[in-house]
Each structure stands twice: as C-alpha cells, then as structure tokens.
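All protein chains but one are shown at their positions in the complex.
Each chain carries a letter (A and B) given by its place in the written order, and its residues are counted from 1.
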Amino acid sequence: MAAAPKTNTEPSYRDIDRSVLRVMEPAGRAYWAWVGFCFTLVGIAAGFWAHQIYSGLGVTGLRQPVMWAIYITNFVFWVGIAHSGTLISAILFLFRTKWRTAVYRAAETMTIFAVATAGLFPLIHLGRVWFFYWLLPYPNERYLQPDFRSPLVWDAFAVSTYLTISALFWTMGLIPDIANAREAATGWRKTFYTVLAMGWQGTDRQWRHYSMAYLLMAGLATPLVLSVHSVVSWDFAMAINPGWHSTIFAPYFVAGAIFSGVAMVITLLIPMRKLLGIEDLLTEWHFDNLAKVVLLTSLVVSYAYITEAFMTWYAGDPIEQTTFHMRYFGPWGWMYWVMVLCNCVIPLLLFSPRIRVNLRALWVITIFVNIGMWFERFVIIAGSLTANFEPSQWASYRPSLTEIMITVGSFAWFLGLFSLFSRFLPIISMTELKEGIVWLRKALKRDRVRAAA
Amino acid sequence: MSTNLQMARRERAVMKPQPVESVAGTTMRAVAGAMIVIGAIAFGLALMRGGAAIAWEAYLVNLLFFLGVAQGAVVASAAFYLTQAKWGGSTPYRLGEAFAPFLWVGFFLFFGLYFGRSLIFPWVTHPIPQKAAWLNIPFLFARDGIGLGVIAAASFAFIRVSRGDDAQAWTIATDDIELPPHSIRFWAPLVAVLFAVVYTLISFDLVMSLAPVWRSTLFGWYFFAGAFWSGLTAMALVATVMRGRLGDHNLFTNPTVMHDFGKMVFAFSVFWIYLMFAQYIVIWYGDLPVETFFIVQRVHHMPWSPLSVACLVLIWMIPFVVLMSVRTKKSPAILGTVSALGLIGIWLERYVLVIPSLSLDAIPFGPTQFLISIGFVGAFLICAVPGLNRVAQAATSGEPVGDDAE
Partner (left out) sequence: MSTIAIISSFADDAQCAHAIEELRAAKVGDFNTFSPIPSHRIEHAIGLKKSPVRWIVLMGGISGVLTGLAITIGTTYEWRLNAGGKPLLSWPPFIIICFELMVLLGGIFGFLGVLGLSGIPAAEIAPGYDGRFGEDRFGVVVRCDEDEAARVESIMKDSGAEEVMREGV
C-alpha cells in the first residue's frame, strides 16, 4: 500500500486515515520556529496591552469623536472571519453539499480561534478591563442589572453563545476522529487522545444519537450564525449616526462576514495543503466551490454598497449626504476605493472557471479580499465617526503604535493557535470524508482528466 | 464530458416523453379564461363608475404579487442549477419554469399603470422637487420597463436552454459532479443577479415611492426575498396538488421529494422573518419619525394592524410551527395547506405594503378589488397551463432521482 498517493484516484478508507494521521506525527524544527515566532509576537502585543492597562486608553489614538477605531474594527473583522466556519460546517451540511467534508474541519477550527481572537478586543478596548463582567447579567452593588435594551449586551450574549456552540459542535465532530487517532498513536500522545476520545467506539447506539444530535446542532448553528453578525452590525445600526443607521446592515454584514471568512479559509488552506501534504484530499473541485461562495458573497456586498449610496442620494438628508461624501471623497476616500477594488472588482475574476482552480491566482485574490474587508469595517466604523452632525467636532484619527502592535499580535495569536491545532488534532474530518468518499474519488478523477487535457 | 453524463443523455433520448395535452389543461384554460373576463369587466366598470382609485390599487397589488410568484419560481430553477440540485431529477426545474409566460403578461400590464399614474403615485399630484430627478414618470417607466423586459427575456433564454437535451441529461445524471452545461452557466447566474437588481428597483419605485418620504435600505432585499418565497410555495402547492392526480408512480409520491419541498418552504419563511425583523428593529430603535411612520401606519393604526399580524402568522408562524417536524413536511395535505396559506399571506403582505400609503383610513377591499384579483388569478393560470403539462410529463417519466436524499 505504499503507492504514491498523488496519483491514487481511488483512495480507500485506509488511505484517508493514513493521509490525515500522517499530518499529526511529531513536527520538525521549522514548524516550532514558526509557532515560536507567532507567540513571540503575541508576547510583545501582550506587553503593549499591559502598558495600556497601566496608563489608560490615552496611549491609543482614540480621541473624541472617534472613540471606536482599530480595536472595534478588529473585533468585527475577526467575528466575520469566524462565520465561514459555521457556514461550511452547519449550513452546507443542511444543504447536503458534497464538497464540504474535506474543508469543514479546518474552517470550523478557524471559527473557534477567530471568535477567541475577536472576544479579546472588547476587553482590550475597555479602559478598566477588570470590570468586564459588567456586561454579564450580574447586578452591581446597588442591584442595578445590565440594560437588555443595549446592543452591547446583546453582543455579549451573541458572541459568547457563538463561541460555546461552535466549540461544542467542533468537539462533537472531533470525537470519532480522535478515537481513530487514539488507535494509531503511541506514547504520551496515546494517553492524550484516549482521554479526548472519551471512550468512543462507533457502536450503533453511539452513532444513532450522534447523527441526530449533529443534525440538530447544525439546525441550531444556522440561525445562530445569522444572528451573531446581525447583532454585531446592530452595535452600529441602532445608533442614529449617519453611515451607521441603515436597515440593510444585518444581512449585509452577514454576507460580508462569510465573504471574508471563506476568503480566509482559502488563504490558509492553499499553503497548508502543500505544507502538510494533503493534496490528495483537497482537490481543485473543493477550491472551485469555495471560490464560488466568495464570488456570490462579493456580489451581495456590492449590492449593499450600491443600495446604501443610492438611498443616501434618494433620501436627501443633508447630514447623511455629507457623511457619505466624506466617505467617498474625503481624506480617507482612498480607503473606500481600496475596499471597492478589493471587494467588488477583483473578485469578479472568479467568474472565470480557470481562475477558480488556479490556486496561485486564487490565493492572491483572497488576500485582496481580506485586506478589502478589513478596510470596509474601518471605513464604516471609524470613518463614519470623523464627520458627523456637528462640523465643529469633526476630527481625524491616527492609530498609535500600541494599537498597531496589538493588531499585529491578534493575527499572530490566530495563526499560532491554528498552527498548533493543525499538527495535534485531525485537520480534516476522516469520518465525513469516508462517508462521502465516492465524491472525493470523482473529484480526484476530474482533476486528473483536467491535468491531462 | 464524463461517461455518466453520456449515459444519462442516451437514456434521456430514449425515454423523452411525447407532448400530451391533458384534459385538465383544457378545463383549466376555460375556467381561467372566464376569470379573466370577469376581472376585466369589473375593472372596466370600476373605471367608468368612479371607482378608478380602488381599481388601480388592486391592479398594482396583484401585479406585484403575481410577477413575484412567476419570477421567484424561475429564479428557484436557476438556483437549483447553481447549487447543482438533483434531488428530484428534472421535475423541480420544470416546476420552477411553469409560470414563466406570465412574465411577459406582467411586463405589458406594467405599462398599463401609466394610465393610472395620477391615482397611484402621490408624487405625480404633489411633486417633490428634491426627488424629481428619480421620481418622474418617463424615467420610472423607462427604467422599470427595461428592467422587466430584460429579465423576462433572460428568463426565457434560460428556460430554453434548461429544457434542452444537455441540461435535461445533466439534471438526471445523479451521481456526477460535473457542472451544468455552458449555456446554463451563463444564463442561470444572470437571471439570479437580474432578479435582485430589477426587483429592488420595482420595490423602490412601485412600493416605497408611494410613501415618498420613507426609505429603508433593506426594503428591496426584503421584497424580493418574499417574492422568491412565494415562488417556492407556489411550487410546493402545485407539487402537493399534482401528487394525487398523476397516478401511483409520479415523482411527488416520493416522500423525500416532498420533504425537500417542505424544507425549502420552512427555511425561506424563516429567512423572510429574519429580514423583516432586521428591518423592524433598526427602525424601532432609531425612532426617527421619517422612518417610523411607515411602520406605525401598518402595525399600530386601525384598520391595518390586524392585517399585519395576519401576514406574520401566515408567512412565518404557521410554516414555522407546523413544518418543524419531518412528518408534516412529508404530508402533502399539510404542506399544501401551509403553502396555500403562505401564498395568501404574501398577497396580503403586498396589500398591506401598498394600500395604506394610498388609502390610510379604510380598507378598500370589496367586490371590485376581489373580482380584479380573480382576473389576475385567471391570467396567471392560463399562462401556467403549458408549463404544468410539462411538469406532469417530467413527474411521471420515471427518471432517476438523486440518491443523496434524506
């Protein structure tokens, strides 16, 4: 069975296990150097945060009226990245989409670490972080509870529910796979996986409850994922601030979240597939379909941009028109046009089936999408605050070193956690790939036919 | 081209059904023709006897509703191609395309609104100079007319290739991952994109502009999501009705196919309430008079508030509660009833969106509006007869169905 897997278009169950479990063998020096590099950056960022806690928010660039800027942008960005994971693992599961099996574990893992990263930012943005628990339904000394009419409280509920449910859903999917790893592992890893697998054996009784619960969890996660980014968007849309108060915000933010998230999945999977040697499990067919999701959501986001511009013009409110004029042609206008280029124009290339399976081109396009979506959040959040009702209060904003380093640290934190995961837990679901093995075989054959042509 | 597809194509060529004209079709044409005559007479009488305003109101509401159903169903067929749906062979595609001829009828009826313009658009009698660049009659009829014409033409081009042998072979090649034929890959996304654009325009021009001060960025999306859902429920309704009339071995007797229709009706009903809520909460929280009055008129103002509640019950609550269980989704009687109520709900929703802007204090529904609506039903049905015959043929052809069901 030592045949070269690259030409094997008829993989068996055993081949799948072998390919996935090979990734989990002890890693080399380059890997640990990379992980070490990531966590060094995290350490530096933590130092900056400690400094900020000690000296107060004055070390950031936040000044009236721009009190929400890079930290909140990062928060929305990372929550958005998270959404693709639930889309792929839950929504596409309900749609019985065949190509999701190979990519969903990686995407779902991304969800968890992205929410974990996002969750840090409301804390980082707090002047007195030790009072974070005031957001929880917990009365203060005078028995005043949090106000449930405040969107920030909805956010605390939505994001913590999202983190919990995604983690449970992810754990459920992992259990049978870890049981597999348990059989193959030796030494301390065997103990590690034995504990994590919790005695899973794949009996009919276990599968029966498992399948039903998995379906129900997917059913719960689907409306949840819509609600989470909607609630995040309502942090802004509830205010009557021009540029924020818009009914389209909820579905538009959800589409944008899936857009950036799937782009991030592609950005991560393309190098990973090479580095981890899983080319025979992630085929062109998978990337083709992921790219289509990016294209669809790009169109939705463009629709929202156009509708907002039209409605501002149509409604004729002078203050709103001024805010939008500043957004398009003001000092930060270049950011808006960068975002239009990255989010609306460049993804149109994905209409070409050839570009969708050209992994180099796809990788570059998704990087642009990530940049564009970060700018989109920044333009909406900070940009709308610079030019508001009172022209006498107009001001600009310049990020400080602290904010920049913490932002860099958040990327390192995310990548570091993801890299750790990818070598210790199965990065591709063996169980589900086996269930849909006929489709994997067809995809591999299709790839080979194309390569030959 | 994979071998599966070639095999499917050969099979297809062998069992291609001969066109048959059903007896039911002839009866339906006669009944529908009578309904059209009744509607036209009621409309004419109303115009002559000073009831022009209520006649044009009914005309607009029905036009919006039936265009939405016909176009929503075609878009469902396009969406099936885009998601490579093979759960029912070619039948769901035929079902989505069945109502399409009404698109041209609706296109011509749209221009009829020109004669009722001063009774329909408040900004014709009370011009708003700031918005005159957008809200003026020539531009409105030009842009919406072109939009409806282009999407009708694109839908027909799409349907032509969808009924072609290549596309049909693809729909029944159940264990294949190949993309649909080239021509489909051009027309299906185009129809879907045009749907979003044109129906957003229609909603802004024919609904939002009736309350010219009001605006909501989500309104277009909300409107075409409702239209899409009404298309799906019409398809589910036809499926449940045909099930009992096509003999023992038609596709609709397959419980998993019924289950799939039920799931779609359930899912997009939930999506509709999501958009509804997303729009409502922003306006409720912002509490700006320029936005809230539209909601207040419909939700808190008699006589409209019970109707708004009824929309909520028919479009969301009943489908949500009833179709939650697998058993009810698979039951044709229950799914059919829920779909029929849902269609009534969307009609009512269109009514509640349009009429209070024109006649706030009383519901103008009476014999005139009822009979005009009957006329529209007739026009819709007569358009659907040839398409429904094709559905019947496809459903009884015994072609293979994807085994990924359940």
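Just so we're on the same page, a contact is a pair of C-beta atoms (placed from the backbone, for glycine too) under 8 Å apart; a residue touches a chain by one contact, two chains touch by 3 or more.
Because the structure is predicted, anything quoted here is derived from the model rather than measured.
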| item | value |
| --- | --- |
| Residue among A:Gly61, A:Pro176, A:Pro347 or A:Gly372 that touches the chain left out of view | A:Pro176 |
| Of A:Gln206, A:Ser302, A:Gln321 or A:Ser400, the residue in touch with the unshown chain | A:Gln206 |
| Which of A:Asn74, A:Ser227 or A:Thr386 contacts the chain that the document leaves out | A:Ser227 |
| Residue touching the undisplayed chain, where the options are A:Thr40, A:Ser55, A:Thr164 or A:Thr191 | A:Thr164 |
| Residue ranges of subunit B at the interface with the undisplayed chain | 277, 280-281, 284-285, 287, 406 |
| Absent-chain interface as seen on subunit A, which is shown | 12-14, 17, 137, 139, 143-151, 153-154, 157-158, 160-161, 164-165, 168-169, 171-172, 175-176, 179-180, 183-184, 198-213, 216-217, 220-221, 223-224, 227, 231, 431, 434-435 |
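Throughout what follows, only the chains that are shown with their structure count from here on.
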| item | value |
| --- | --- |
| Gap in Å, rounded to a whole number, between the CA centres of subunit B and subunit A | 35 |
| Subunit A-facing residues of subunit B, complex | 2, 83, 130-131, 134, 175-179, 193, 196-197, 200, 204, 215-221, 270, 274-275, 278-279, 281-283, 285-286, 288, 404 |
| Residues of subunit A touching subunit B in the complex | 95-98, 223, 226, 230, 234, 237-240, 245-251, 285, 299, 303-304, 307-308, 311, 314-316, 353, 438-439, 442-443, 446 |
